[in-house]
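Here it is: the structure, laid out below.
Every protein chain of the complex appears in place save one, which is left out.
And then subunit A:
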C-alpha cells in the first residue's frame, strides 16, 4: 500500500517543531507500524536526511518504550502498543498523522521522543515494599487468595508507556499511579506502608504537573494493557482514608 505520513519533526526540546509530510510506498500489511517507520528511515538515511527519531525497544509490547500519537489516538487505532500495531489496520491511500505524546510533564526531546522520567519519580516516591535483600519469610508462608493475587496481577501489568496521560484531556497520570498503588494495597506484603505510599505517590504525581481525573475514561479505553479505571477508584479510597488518619505528608 501507499501512504502519506504527517510526522512531527522537532530538532530538540528548544525547537518549535512542525508537522512534515512524507510519501511512502510498497508497505506490506504484515509490517508492524514501527517497521513501516524503519522503511521510511532507511529511505531518509539513503538520501542523507535525518531519520525520524522515535522511542522503541522490545517490539513485543511489554517494555513500554514505544509511544506515538497516531491519528489522534495513543498507540493508534487498536488497543495495543504501537510496536504491536500492524499495517493491516490501515489501507492504501491513507493519510496518517504521527505526533509525540502531548503532555507538559512529558517534554519532547526530539521528534517523537519524549521524557517520561516523571513516571520514574512517582515510583521512587513510594511504589515499592521496603524490604532489603535477604531475611524475608518463605514464599508460601503467607497464602494469598487467588482472586486477590489475580487482581493485583491485573494492576501490575502496567508497562508505564504513558498512553493514559496522552489520552487524557487533563494529562492525568492517575491510571498509572493507581495501578501501582492498587497492586501493593491488595497484597498482604504492601499493608505496612499502605497509607504513606498512597500519600507520597499522589503528592509526587501532583508535583510533576499531571492533571486531575475527571472520569472521562479515555485512559482505560486507550491502555494497551487494559488497566481498569477501578484502580483509580481504589486509589482515591486509599488516598482519602490515608490523609484522614495519618500525618505522613
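Convention: contacts are C-beta pairs under 8 Å (C-beta built on N, C-alpha and C of every residue); 3 or more make two chains touch, one makes a residue touch a chain; residues count from 1.
What we mean here is this: contacts and distances are computed from a predicted model.
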Omitted chain (choose from "Dipeptide ABC transporter ATP-binding protein", "Universal stress protein UspA", "Fumarate reductase/succinate dehydrogenase flavoprotein subunit" or "Adenosylcobinamide kinase") - UniProt protein name: "Fumarate reductase/succinate dehydrogenase flavoprotein subunit"
Which residue of A:6, A:53 or A:237 touches the chain not shown here: A:53
Hidden-chain contact residue, picked from the options A:35, A:94 or A:206: A:35
Residue, one of A:105, A:183 or A:231, that touches the chain absent here: A:183
Touching residues on subunit A - with respect to the absent chain: 11-12, 28, 30-32, 34-35, 38-39, 41-42, 45-46, 48-51, 53, 55-65, 78, 80, 84, 86, 88, 109-110, 113, 115-117, 119-120, 123-125, 127-134, 136-140, 142-146, 149-150, 152-153, 156-157, 159-160, 183-184, 187, 189-190
